[in-house]
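Got a structure here, written out as structure tokens. Questions coming.
Complex shown without one protein chain; remaining protein chains in place.
The letters A, B and C name the chains in turn, as written, and every chain counts its residues from 1.
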Amino acid sequence: MQRISLEPGKHAYSMSKYYTPIATVEPGETFMVETQDGPDGTIKSESDKPSEKLNFLHANPETGPIFIKGAEPGDTLVVEIKDIQPLIEYAVTFTVKGFGGLVGNSYTRLLNPPLEERVKLVRIKNGVVYWNDKIFFPYKPFYGCIGTAPVQQAIDCMSPGNHGGNMDCPHCGVGNNVYLPVRVPGAYLFLGDVMATQGQGELCGTCGEHPAVGTVRVDLIKGKSIEWPRVESDTHIMCIGSAKPMEDAARIAYYELVQWMASEFGFDPIEAYMVLSHIGECNIANMVDTLYSMVARCPKKYLVAK
Amino acid sequence: MQRISLEPGKHAYSMSKYYTPIATVEPGETFMVETQDGPDGTIKSESDKPSEKLNFLHANPETGPIFIKGAEPGDTLVVEIKDIQPLIEYAVTFTVKGFGGLVGNSYTRLLNPPLEERVKLVRIKNGVVYWNDKIFFPYKPFYGCIGTAPVQQAIDCMSPGNHGGNMDCPHCGVGNNVYLPVRVPGAYLFLGDVMATQGQGELCGTCGEHPAVGTVRVDLIKGKSIEWPRVESDTHIMCIGSAKPMEDAARIAYYELVQWMASEFGFDPIEAYMVLSHIGECNIANMVDTLYSMVARCPKKYLVAK
Amino acid sequence: MQRISLEPGKHAYSMSKYYTPIATVEPGETFMVETQDGPDGTIKSESDKPSEKLNFLHANPETGPIFIKGAEPGDTLVVEIKDIQPLIEYAVTFTVKGFGGLVGNSYTRLLNPPLEERVKLVRIKNGVVYWNDKIFFPYKPFYGCIGTAPVQQAIDCMSPGNHGGNMDCPHCGVGNNVYLPVRVPGAYLFLGDVMATQGQGELCGTCGEHPAVGTVRVDLIKGKSIEWPRVESDTHIMCIGSAKPMEDAARIAYYELVQWMASEFGFDPIEAYMVLSHIGECNIANMVDTLYSMVARCPKKYLVAK
Partner (left out) sequence: MQRISLEPGKHAYSMSKYYTPIATVEPGETFMVETQDGPDGTIKSESDKPSEKLNFLHANPETGPIFIKGAEPGDTLVVEIKDIQPLIEYAVTFTVKGFGGLVGNSYTRLLNPPLEERVKLVRIKNGVVYWNDKIFFPYKPFYGCIGTAPVQQAIDCMSPGNHGGNMDCPHCGVGNNVYLPVRVPGAYLFLGDVMATQGQGELCGTCGEHPAVGTVRVDLIKGKSIEWPRVESDTHIMCIGSAKPMEDAARIAYYELVQWMASEFGFDPIEAYMVLSHIGECNIANMVDTLYSMVARCPKKYLVAK
């Protein structure tokens, strides 16, 4: 099995066609891929001061671009996430000046003094993430960043968008299929920012960041184009919208879900809209990045032929 | 057991101290309460045109105010929702011009033509809500509107706020405790807008609206004041924030959750903020009203003494 | 000329029909009206700490309701502001914890520490407002709060809305006509919160607050209803929208302006929309209150019959 490894100085710091592919995979191929942690290895100790260590331009270094053979604009790339394993035994969660869900930041630009910075190392052991001896969480790793190259933009790795990117959506984790638009020949897949687990919003801005190795299978749906990333699990279909204000992210996510239900499951769009009023699910993926991400879901059991 | 019944012409159309209480209950008392449906009984047939039938000033008619003996400003009112039963065998879901999660409205004021209006009657039978023969949902009723009187405002029943109101949060349903601020003597509890079930957002603006009878127990926590409504279930503590843009509703909900974890469960606020980054849950309650409502939750299992 | 004076304890702290009118005026009548300052007289010295002195529930005390004889729901109330004079020789501008355009507040709820509080007394003399000896501004007084009673709500005086209210729009000043919707018999006019001058946004949250006496003429346009407040000067027609996020306030203001151009000046709505793209003006009135207010304007010279 091909293993795409981490080479120092070889990361991508934006998702774009302007990087040279670091590997090529075939549709249907399963491969392994190593990823660096979100803070790019800069935060290693609880006594580190994040604002002095972090380089925001190098946040969320990506492994990629990975060239998908035969991918053409207008296709959909399927990324099946089969496994993710930590490469070290701990992960890092921290607060840093001007970043986070409950502080002023470079967009919500305020005169208030900054919140205290703090670093926490959390141990990962036997599938458990230890905040301390009493508080621990299941290890449920996922890609905070997953996306393809836009037609002509180079989008920094702090930003989510309709190419995917830094959506910080825990549904992009083990067992699920992520669908991404192909906008350039070869698709140019980027992966990074694995987290050990994450709540809805990634509230403090970081969450169990660690280098990891994933096992991923890619495939193509030829001639089918999607506007925004989609996810499928055993139980749900899901659409992720990224925008500000947050209601626009929610509108995109639910609008896309209505379209999906209409185009593939036989719903009239207004009926889909009304059915989702009863059973649609929609929570925050991230409330800390340059755009907020919302994920809207429909349980598959309601997608019954009419 | 006291049963507070529906008397025609006796509804409250805002939450305020300017209405005369229609009933008095004691702390610790369990009582029954009837409520009218959200559209005030105006939509009865799939051939009705909602924009011609509905009076938005009379939307979400409330049963109340219910005077809680001994409630004083600065207390917290506990509303334990023990049961809700439908008073008729069907409920109504509809779209109406200028209202809904995926259309322009009186605030997001646009020049686009309106979306088609449509009415759907859904049958409620044996705990199941039938969209049609193939699509049906569990009957999981809750109060779309639940709140107390503000100090001096009269807030219309289309609006949620820090008094509760039209939050459209399914967690305000059977089995849960809702905590509301007491801001006037007697608290002045209002209940209404029962829905048969609801997704996250009440996407099309309405959802299984029907008259109902609930069984509710109230109690007081003397001398403890809360800023925003809270909910407790067997498994979670939850805070509901209502604001626009949606990120402000999320900020309020998570901020209040941090305060709750700090004041009652021994967390340092920054630690609570960082822990919630891992396991906080936050989804849309409503994305259709005058303010959006978001509910943030922490599983109780993480609220362990340090 | 009738003079409506300030009587201690007689202010209104919300705009609503639940107050008893304090005076009655005839359509066409010119009268004088005294108003208290926005902080309700609580901030008198540069050593005051605003968060300890201010009672937000009593912010922006209003003189009113003033009953307008013959006003019926569906009419429009015209308020011609002929003059405003200060009642004392200084005004007060201050910052207070959790309030202001560049700080976290009770809606944009953040964990950052608060900004320093500061009080500045500015001298008003001979039509000039002295920040200090080098920085001084023309005295251009206006009503920060001006509105009528809603149908059934009582809206606190920190809030603007489609009833007017705390719009903090400097165009509601001397020489202009303010048009307000009449929603209850007698209209119930409220006036308050005079400021000595104000920039676009009332950035720090307060601005030259002082008690004042105004000379105002009211009139009615029978049978013409408006949705949102409008203003007319010698040179412009203007619509004020109040909402969050700020783009919704701008959408309302411009949408109403399009309707005004269409209904009274013969424009096709899409043509009005396109013409405003060239010459529409739209700035912030307030960016500090519970809703933001935006004012959209069209120079009268472009309102030529087609």
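A few comments on the model shown:
Criterion: a contact is a pair of C-beta atoms (placed from the backbone, for glycine too) under 8 Å apart; a residue touches a chain by one contact, two chains touch by 3 or more.
Quick caveat: nothing in here was measured; it's all calculated off a predicted structure.
Among the residues A:I81, A:L110 or A:C298, only A:L110 touches the chain that is left out of the figure. Touching the missing chain, out of A:K140, A:H210 or A:R251, is residue A:R251. The chain not shown here is touched by just one of C:A59, C:L110, C:I124 or C:C204, and that residue is C:C204.
Interface with the hidden chain, as seen from chain B, comprises residues 102-104, 108-115, 245. Looking at chain C, the residues touching the absent chain are 93-95, 100-102, 115-116, 118, 120, 129, 131-132, 134-135, 137, 196-208, 244-247, 250-251, 254-255, 258, 270, 273-284, 287, 292, 294, 302, 304-306. Think of the hidden chain as still there; on chain A it touches residues 13-14, 16, 18, 57, 107-111, 151-156, 241, 243-245, 248, 251-252, 255-256, 258, 269-270, 273.
The working rule: only the chains that are shown with their structure count from here on.
If you draw each protein chain as a dot and join the dots that touch, every dot ends up joined to every other dot.
One inter-chain figure worth recording: chain B and chain C are separated by 33 Å, centre to centre, where each centre is the mean of the chain's CA atoms. Residues of chain A in contact with at least two other chains: 102, 115, 245.
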